[in-house]
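Just one protein chain is left out here, and the rest sit where they should.
Chain IDs A, B and C follow the sequence of writing; residue 1 opens each chain.
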Amino acid sequence: MEKSILKDPGLYVMVSIGLLIMIFLPIMMDMFAIMQITQYVVLSVYALSLAYIWGYGGILSFGQSCFFGLGAYTFAVASINMGSTSLPFILAIIIPALFGVLLGYFMFYGRLSDVYLGVVTLVVTLIFWKLINHTAGPQYAIGDARLGGFNGIPSIPILNMPTANGQMMDPIQMFVTFMAILIMVYVGLRLLIASEFGRVSISIRENEVRSSLLGYDVRRHKVVVFSIGCGIAGMSGAMWATYQTFIDPNAFSLEMSAKALVWVMAGGVGTLAGPIIAVVILQWISLKLGQLNIINNFVLLGLILVPLVLILPKGLLPTVKQWSQDLWTIWKKNKANEGDTIIKESETVNAGRRK
Amino acid sequence: MSDQEILRTTGLTMRFGGVTAVNNVNFSIDHEGELRCLLGPNGAGKSTFFKCLTGQLVPTEGTITFMGEPIAGMDTHEIVNLGIGIKTQVPNLFNGLSAYDNVRLAAKRKHLKRQAIEKTFDMLSNCGIENLKGSEVGLLSHGQRQLIELAMVLAAEPTLVLLDEPAAGMTGEERDRLAFLVKEVTKTASVIVVEHDMAFIKQIAKNVTVFHRGEIFAEDDVKKIMKNKSVQEIYLGKSADAA
Amino acid sequence: MDYTIIIALEMLRAIAWLVLLSSGLAIIFGMMRVINIAHGEFLMLGGYTVIMASKIGINIWFAMLVLAPLVVGVFGILVERLVIRWLYGRLLDSLLATWGLSLLMIGGVTMLFGNTVEGVSTPLGGFSVGIYQVSAYNLVMIFAAISILLSVWAVLRYTSVGLIARSVMQNPDMAQALGVNSTFVYMATFGVGSALTGLAGGLIAPVTGVVPSMGINLIGPAFITVITGGASVVTGTLSASGFLGSVDQLITFGFGPVYGGAALLIAALIILRILPQGITGRFFTKKL
Partner (left out) sequence: MSKISRRKFLKSAAATGVAASSLSLPYAAYADDHAILVGGLHDLSGAIDFAGIPMNQVMALAVDEINANGGVLGKEVKQVVYDPQSNMSLYSQYATQMALKDKVAVVQGGITSASRETIRPIFHRFKTLYFYNTLYEGGVCDRNEISLGTTPAQTVEKLVPHVMDLFGKKVYTIAADYNYGQITAAWVKRYVEQNGGEVVETEFFPLDVTQFGATISKIQAAAPDMVMSVLVGTGHLGFYRQWAASGMKSKIPMASTTFGAAGSEPIIMTPEEANGIITCYGYYPTIDSPANKAWLEKVKAKYPDNTPILSELSECTWEGMMIWADAVNEAGSLEREKVLEVLESGKTYNMPSGQVSIDPLTHHAIRDVYIADLQNRVFEIKEKFSQVQPIDTQQVCNLKETPNANVHYEISLDG
């Protein structure tokens, strides 16, 4: 029964794919393509932050961009003031995580749940968005960093190499670093989900009342899960800021929050790989659309999204899994009918997560 | 057996808006191993009473003392960790997980990893549901779910076990198993059972408390209660005849 | 003294504004548990209806009060049949689908009508309170808000349609078991909610810039009002609009619009923290 995460082939497949991309892409593709893909990597980390707290903690946040933005602005302000980038990058994880603890305490100890939880996160995000938009005047500066209001903060330093000489990363190095971060976040989350802590998270997602009746401190647990997600979102914000060398209040926008929801939903709630795939596909589509100029791109995006929900209600990855399992069953049956030896059924992967 | 008082409520009252669901209830379980049945028609306040005991509801007035410690107003998980376990009226399980995972999540509260797994298997076999261990519990029958929930409650080795209509939806065989289990439990813990099934009550209980309109109406030996005219009037009527 | 009257009037108008923006959404969310992210675009569609109608010479009042609700109501029913009905009980999928719908509507309206269309001016003039000039149209909006709330209340309270709607709202399965055709009720509810939204969109058309992207600024306040109000359509909308609108206006008068907007959000946050089910989740629970 007890199946170790380390025996899950899916994990190794994903990590190998990730490592292959990390190593071979810089050799195979031109600089421009690498920079494009770097963007998908950053947004994938962002998508993972919501995929984790929603899919494995049952916490639906409509305000994930709040932490994304907080991370981005933390990094921007800290790195402009400090000159170096390593400490600001760490701060960009810690500060959103701490804010996540605060907000989580406010929400979960207020017994908010369901859609109300969503709305509170949304409202908090709107407050941030409003306030940061209001910082156009010269009086709004933290140290050397002007917050800039609607126009945002330009000229954010590029990440330094973590080595001693601390050189600025070139696009390839940035890609490799970010890819490594993505792989680490993915593996870290998989391990976390498979751990005892993760199992409790899932039990809370499944049945909050029963979890507390078993003596689990549901609220504290949720605060921890939430703040882990916030820390990851903050880190992705910092990656975004340094990738773009620019950040504006759109980082806090509802659109940014909605995107995270869309990626996770489209990729499949309760999976980690699904949202990453969704990021790549949907971002790629929107990029390609902008180059086509056939009809209004909002129309096209809408025409893609609406049927997507109707056709793939469970999201991309779970549906594809389901289909391939079905196909497998049919194929097996045919084989059996042909009188071949029955293929030993491969056990479905079920390491602590639900299909 | 120790003589420490297990549970005492004083003036326990729970109001929802204008409705008083539990009214000035003074109730006690005096010693370890006691098994008490709660009777009463639907809406008499039994389930609300349970919810107050487990901290799912914060009582409007009154005190609850468990093992000498006041627990009214504490959080559910804190109370549970003091040693109260509850099987709710409608089985409250992790529907997406297997029976094994369900019970193990409970066992983990008291035991370290390896012991927890042993405990889980013990409980599954004690409750006669070993064969269900891999099944997703959302897909099982009501009776099976009752047993799984019972296994979860017992896996955490509570001092006081609250069982809300445990026999509902069970086959005869399952019910016998349940009666046996409940008796086993009283060796190490006290038990409060809410039940309508008189045959089952007779099978397990000695002392009975009757709830009516949120108050304690009568409290006595099971045989005497069943002969009590006014109790029969408010509640037992048919069941008593049937029994 | 005049200034006090002006502030009071502005508060009423701000409240009416929130009622108009949110009542259609409240019906759809409160009764169907469907989050319509495209709500802002439904308002926009109402606005466009008025503009297009008055462009071809239709009386503006007729366009606002009849055509806008009609067009958006029919559009709503169409959307319900094509998209929403597959998503009942799937709150989040409905969110994703309606987000797609909102993009589709912004782009579609831009393609069909263009993003720069000639607006209509506010009917009625101004009137004066002491030295101050106030738009008479403010009174129209306040009156419209009151009428909408009253009629929704009366329909729910006194008609058999209202009873059916309430029963479905309380317990859809049970209502179905009693022979209520809940498919039809849902469709009708979405239609009515959309029509009210269309009416609101029509009514605000003369006082806002009607452009395809106008919904973005409107969905936030509408959504927050509905959630803060809680499950009861009429009392919830009224109490939340009343509270949030007053806070917003008072702070705006005192400290400026930035703080007014922020105060509205913070007020909503505090309410949700104290009353996690919205205002009517705790108080007025028996009200409609």
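Everything below uses one rule, namely that contacts are C-beta pairs under 8 Å (C-beta built on N, C-alpha and C of every residue); 3 or more make two chains touch, one makes a residue touch a chain.
Computed from a prediction, not measured in an experiment: that's the story for all the values here.
Among the displayed chains, contact with the absent chain in the complete complex occurs for A, C. Interface note: of A:Leu102, A:Met184 or A:Leu287, the residue touching the hidden chain in the full complex is A:Leu287. Of C:Val210, C:Val233, C:Val247 or C:Leu269, it is C:Val210 that touches the chain left out of the display. For subunit C, the residues in touch with the chain missing from this view are 3, 6-7, 10, 13-14, 17, 106-107, 110, 115-122, 124-128, 131-138, 206-211, 213-214, 216-218, 220, 249, 252-253, 256-258, 260-261.
Seen from subunit A, the chain kept out of the figure touches residues 30-32, 35-36, 39, 80, 83, 130, 133-134, 136-138, 141, 144, 146, 148-152, 154-158, 167-171, 244-246, 248, 250, 286-287, 289-291, 293, 296-298.
Operating definition for what follows: only the chains that are shown with their structure count from here on.
Within the contact network of the assembly, the step distance from subunit B to subunit C comes to 2. Taking the mean of each chain's C-alpha atoms as its centre, the chain lying closest to the overall protein C-alpha centroid is A. If you average the CA atoms of subunit B and of subunit C, the two centres end up 48 Å from each other.
Taking each chain's centre as the mean of its C-alpha atoms, subunit A lies 43 Å from subunit B. Separating the centre of subunit A from that of subunit C, both taken as means of CA atoms, is a distance of 33 Å.
Within subunit A, contacts with two or more other chains are made by no residue at all.
Those residues of subunit A whose C-beta lies close enough to touch subunit C in the complex are 60, 106-107, 110-113, 115-116, 119-120, 122-124, 126-127, 130-131, 134, 254, 258, 261-262, 265-266, 269, 295-306, 308-310, 313.
Listing the residues of subunit B that touch subunit A in their complex gives 54, 56, 75-78, 80-81, 85-86, 88, 92-98, 100-101, 105-106, 108-109, 113, 117, 133-134, 152, 156. For subunit C in complex with subunit A, the residues that touch the partner chain are 35, 37, 83, 86-87, 90-93, 95-97, 99-108, 110-111, 220, 223-224, 227, 258, 261-262, 265-266, 268-269, 272-274, 276-278.
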